[in-house]
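Removed from the display is one protein chain of the complex; every other protein chain stays in position.
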Amino acid sequence: MGKPKNKDRYKKGGVMAYKDMGYWQPDYEPKPTDLIAMFRITPQDGVDSIEAAAAVAGESSTATWTICWTDRLTANDKYQAKAYRVDPVPNSPGEFFSYIAYDIDLFEPGSIANLTASIIGNVFGFKPLKALRLEDMYFPVAYVKTFAGPPTGIVVERERLDKFGRPLLGATVKPKLGLSGRSYGRVVYEGLKGGLDFTKDDENINSQPFMHWRERFLYVMEAVNRAQAMSGEIKGHYLNVTAATMEDMYERAEFAKSLGSTIVMIDLVIGYTAIQSMSKWCRDNDMILHLHRAGHSTYTRLRSHGVSFRVICKWMRLAGVDHIHAGTVVGKLEGDPRTTAGYYDILREDFVPMKLENGVFFDQHWASLNKVMPVASGGIHAGQMHQLITLLGEDVVLQFGGGTIGHPSGIEAGATANRVALEAMIFARNEGRDLMAEGPEILKNAAKFCTPLKTALELWKDVTFNYTSTDAPDFVPSSTPS
Amino acid sequence: MKITQGTFSFLPDLTDEQITKQIQYCIDNDWAVGIEFTNDPHPRNTYWEMWDLPMFDIRDAAGILYELNACRKVYGDNHYIRLSAFDNTHGWESIKLSFIVNRPKVEDPGFRLVRQEVDGRSIRYTTQAYSTDKPSSERYRD
Partner (left out) sequence: MSEIKSFNLQKAFEASGVKEVLDELDRDLIGLLPVKTRIHETASLLLVNKAREELNLSKIQPSLHMSFTGNPGTGKTTVAMRMAKLLYRLGYVRKGHLVLVTRDDLVGQYIGHTAPKTKEILKKAMGGVLFIDEAYYLYRPENERDYGQEVIEILLQVMEDHRDDLVVILAGYADKMDKFFSSNPGFRSRVAHHIDFPDYSDDELFEIAIKMLKEQNYVLGDNAVTILKEYIAKRREQPHFANARSIRNGLDRAILRQANRLFNKGDVELNAKDLSEIDYEDFALSRVLKSKPPTQP
């Protein structure tokens, strides 16, 4: 294709016509090694959707606003991203889904920082667009294989913990802030002794005036070991090693290891490179890595702008975390059931087929990359156990914070109530019972031999969070032909 | 104390009828069920003794229960017995469900937590089962 001359400049915006520069190729068939990004674009009034898609392709790969002679020194055709398909979004006038293919050579192997600098580095502030959202990405196996993935994975985590066949049970220590190390450890001990598998630091528990991180680590590990001896069962606490610098994080992680912790925790806000560094450290030190998705809603929640959480899930599986908070559907935080099912599949399956009604736009092969254990937390309680297991399956950590620590008979009672509800529900599921229909009945029967569960069911029976989701899929399930 | 290893330890001890249903669930999923027993319940004691090999190609839970009863006859009084179901599906290839089906007839004396003070305020923790203070042949007997 001939290069456009200066006089072909786009008249109004002062921008080159990207679609004429090779960034729009409707006949392009993505190569098996191409990466594909699917954006939701909302062009400014008067901007053509195809030109907008081409612009996104250009700005996220080789283009700048004008022609540079230095392009001629490169195999430019290869490095140009190609928008090859633009579809109007169902029921959303002015929005378009655009598919853009990127050559694998555009990316450094095994680097999320490099990947994201390319794909979301520049384009999100691009003027001709009102809004832009990265909905989904496809990664060829050749690219997936450049990542080590989760250091532990679901299967090995279960083997190490000797816990099979049921969701793991956790709780976040409350109150989030203000407890001394010694008091903090008390909450951990009571919860674990009562039947939790894990307790958890919250995202903003680091090292503050009320509790230095070493105090927390020391008391928590006393609690973990004591609870382990009291139950004969392996226990853990996600020690949050998030800190200001990598040096500090490594120091905290090393200390956690020296105390015998099985798991450490980081926050998403530490950044992709820090996450990958911690993943590498965990792999070298037999440690499970828990990721709290702190801050994600700033860019994942809005439907028209930002990055979908399903893309974050994919990036995090590549980057290599063992746990990630991925929604509860029924709890207090955002989460449409189908969209959430899409996240869970992405994290847990080896092959994830395209499923538009779940917001999954591509078939994705993970090439045996370890699986990530999703964590469901935020406003859930024992009375929802049948819904949680039906919606989320068994390879998930269920975290009941308030639902454990807020139990009127104490933390231990709260933990026991949740554990009994959990085991009774899995037991009934295995027996072939219909959880959604019989769930409340199953819980009631279990409560007959477990007073704490009885108390919990009565106390929280009416607590639900029914708000309309802001991130529901654009496609409704089509009735399957029989 | 009651050791809470295994999937269903917070429920009342299972009846044979309940065990049968859980076994059938495993068999229907094409998992091989194995019987294992121990008198050393340390949480890191991974390898309990196998009562023969995990059982493949069984169609009905009665086949497994038949062996479980044979195992109980020999070890039931003073050992823990658990059933573990193995899934050979690619990407899992490990245990899918594991639950205790028999506990020693005498109360478990539990675990001792040994603390060794090391540098700073750090402590090295060691968990020891009181039952293993005795030789194997004398454990869980009055």
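A and B label the chains in the order they appear, each numbered from 1.
Keep this in mind: a contact is a pair of C-beta atoms (placed from the backbone, for glycine too) under 8 Å apart; a residue touches a chain by one contact, two chains touch by 3 or more.
Keep in mind that this is a model prediction, so the values were computed, not measured.
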Report summary line: Missing chain -> touching shown chains B
Requested in this report: Could you tell me which of B:D60, B:D77 or B:D133 touches the chain that is not displayed?
Outcome: B:D60
Query raised in the report: Considering the entire assembly, which residues of subunit B contact the chain that has been omitted?
Result: 52, 55, 57-64, 66-67
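In this section, only the chains that are shown with their structure count from here on.
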Report summary line: Here the gap between subunit A and subunit B, centre to centre from mean Cα coordinates and rounded to Å, is 34
Report summary line: Touching subunit A in the complex, subunit B uses residues 1, 3-5, 7-12, 18, 21-22, 25, 41-44, 46, 84-85, 90-99, 108, 110-113, 121-125, 127, 129
**Report entry** subunit B-touching residues of subunit A, taken from the complex the two chains share
**Finding:** 155, 158-159, 162-166, 195, 214, 218, 221-222, 225-226, 228-234, 258-260, 350, 368, 371, 416, 419-420, 423-424, 426-427, 430-432, 446, 449-450
